[in-house]
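Reviewing the structure listed below.
With one protein chain withheld, the remaining protein chains of the complex are depicted in position.
For clarity, chains are labelled A, B and C in written order, and residue numbers in each chain start from 1.
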Amino acid sequence: MSVSVTTFREAGMGKNRLEAFSDGVLAIIITIMVLEMKVPHGDTLQALRPLLPVFLSYVLSFVYLGIYWNNHHHMLHTAEKVGGAVLWANLHLLFWLSLVPFVTGWMGENHFTAAPTALYGVVLLMAAVSYFVLQHAIIAAQGQDSVLKAAIGSDWKGKLSVVAYAMAIPASFWSPAIGWAIYVLVALLWLVPDRRIERVLGNQVVP
Amino acid sequence: MSVSVTTFREAGMGKNRLEAFSDGVLAIIITIMVLEMKVPHGDTLQALRPLLPVFLSYVLSFVYLGIYWNNHHHMLHTAEKVGGAVLWANLHLLFWLSLVPFVTGWMGENHFTAAPTALYGVVLLMAAVSYFVLQHAIIAAQGQDSVLKAAIGSDWKGKLSVVAYAMAIPASFWSPAIGWAIYVLVALLWLVPDRRIERVLGNQVVP
Amino acid sequence: MSVSVTTFREAGMGKNRLEAFSDGVLAIIITIMVLEMKVPHGDTLQALRPLLPVFLSYVLSFVYLGIYWNNHHHMLHTAEKVGGAVLWANLHLLFWLSLVPFVTGWMGENHFTAAPTALYGVVLLMAAVSYFVLQHAIIAAQGQDSVLKAAIGSDWKGKLSVVAYAMAIPASFWSPAIGWAIYVLVALLWLVPDRRIERVLGNQVVP
Partner (left out) sequence: MSVSVTTFREAGMGKNRLEAFSDGVLAIIITIMVLEMKVPHGDTLQALRPLLPVFLSYVLSFVYLGIYWNNHHHMLHTAEKVGGAVLWANLHLLFWLSLVPFVTGWMGENHFTAAPTALYGVVLLMAAVSYFVLQHAIIAAQGQDSVLKAAIGSDWKGKLSVVAYAMAIPASFWSPAIGWAIYVLVALLWLVPDRRIERVLGNQVVP
């Protein structure tokens, strides 16, 4: 019994702190974005109109960060061992996500024009790539019979997202509307939580 | 025994991370609101006078966020299983609560005029509705013998709040004072913690 | 055994989340204070000189928030049961502490003049009073043989602090220097961690 508690503690400690730190960073990123919506000077509903594009870009980024938190949550749940490579791959992902408030503000304040829309795609692309890297670092740390490896399978969603972002970046310079459409469609694709992992875990109660 | 610890870990993990993330977001929301109180330039007590409405709206929003944290805490305590639907319903609630600092600042800086007071009600209404959705998602995840379902009973407080907010929004355009009065009264109604859940849990020591 | 794990989980859950939320709020308060130190425009060391009073007030507030976190940590450690009264008493304490960045910025930017120095004392006084209220709520929740009640004893430090703050507020209008001197002395008094609780807990390893 004493062994069992010890194992629980040692196996869980590193992972718990990784999750706690990631939760903290994601919670702050998702919340400081709202600071970009500056309180308007007038007190009429018309005074809010210029904030509409900022609000819409906030909604889109909130959904994206929610998707990352959700999938990160599922992915880490399958991990039993985390080491230095996983810690740094995780920080790398958080770095790109920390740039989301900046590109969200730039896109919203410029009413979704070309360059800001393209840069938004660059940050989404880098975040998606760093998510891949993290996924592989976790699988490498778990060894042969990784639950995560079985769960992600062909990972078509992840691959399709990267291709979509890579297309949205040049397309935004031609017509920003194509860029936004792609970002919204990819977000909708991911709004369905990662059932792949839930399916493999089978009758376990965990999300 | 080993089974017991495993069950604890798997059942609790997802919920713990959901709670930790929610705590993080709520802690940030409740704290960044204070940034709306800009340090005044003068160094006399008179220099603070223009900040009084901002301070009062801060107090009201602090109490509302405290109520949400408190009730969220009680509600999640009854949950044993959380899945994708609960995670997204929770993010939906956090989205509306994340708009509280914005509407608090707008209402405070405009000295509680009509449109800002009404918009404050819109955000409270949407937060209350999303709390309902979260409650039902948790009950659905627990199955037939949900503790939460038994605990909330008719949920008259939740239903009354939604009706009150829906009345306060148009009333604020007629007279903002009616809007504020309703928000304060609903807050007082909820300041009593959710005894319904404590009663059902009976002699358990949990809050 | 199964009972034992269940008890651990139920007794600890509420308290853990109370601690996590408090840690989050205190971590944010202590960190956003540094945002009051605006990056100066010049790039010489002389450009930093106007920031010195802001920096000094930041150091003082950092120490005070550190003291509160530290004592809060010790106090909650002794608690085994938390209920609605404790949750709200804790939020009340966090409310007053959330005003620390505002009064710190006001005092620092006005180079420690009378009214800002007095208001700083008002916030410290209210925080100290709300800490008392929280302490009594926790003791009331534990029942007769409360470890905390035995640990705090006469609580001379807490009582002396309240008297000192109450004296510093009017004294600041006469001479702000007396106000600062009192705040620094009280901080030094508390820098020694709450050995009273460590002593009563005896040979336990906890801090």
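Please note the rule applied: a residue touches a chain if its C-beta (ideal position, glycine included) is under 8 Å from a C-beta of that chain, and two chains touch if they have at least 3 such contacts.
Please read these numbers as outputs of a predicted model, since none were measured by experiment.
Checked against the full complex, the candidates C:Ala20, C:Ala150 or C:Met167 give a single residue touching the omitted chain, namely C:Ala20.
Along subunit C, the points of touch with the absent chain fall at residues 1, 4-5, 8, 12, 19-20, 23-24, 26-28, 30-32, 34-35, 37, 39-40, 43-45, 47-48, 59, 62, 66, 69-70, 73, 77, 191-193, 195, 198, 204-207.
Annotation for subunit A: contacts to the undisplayed chain at residues 1-2, 5, 9-11, 13-14, 17, 20-21, 24-25, 27-29, 32, 35-36, 80-84, 86-88, 91, 94-95, 98-99, 101-102, 105-106, 109-110, 113-116, 119.
Quick note on the criterion: only the chains that are shown with their structure count from here on.
Subunit B has its Cα centroid 25 Å from the Cα centroid of subunit A. Centroid to centroid, with C-alpha atoms defining each point, subunit A and subunit C lie 35 Å apart. Among the residues of subunit A, those in touch with two or more other chains are 1, 24.
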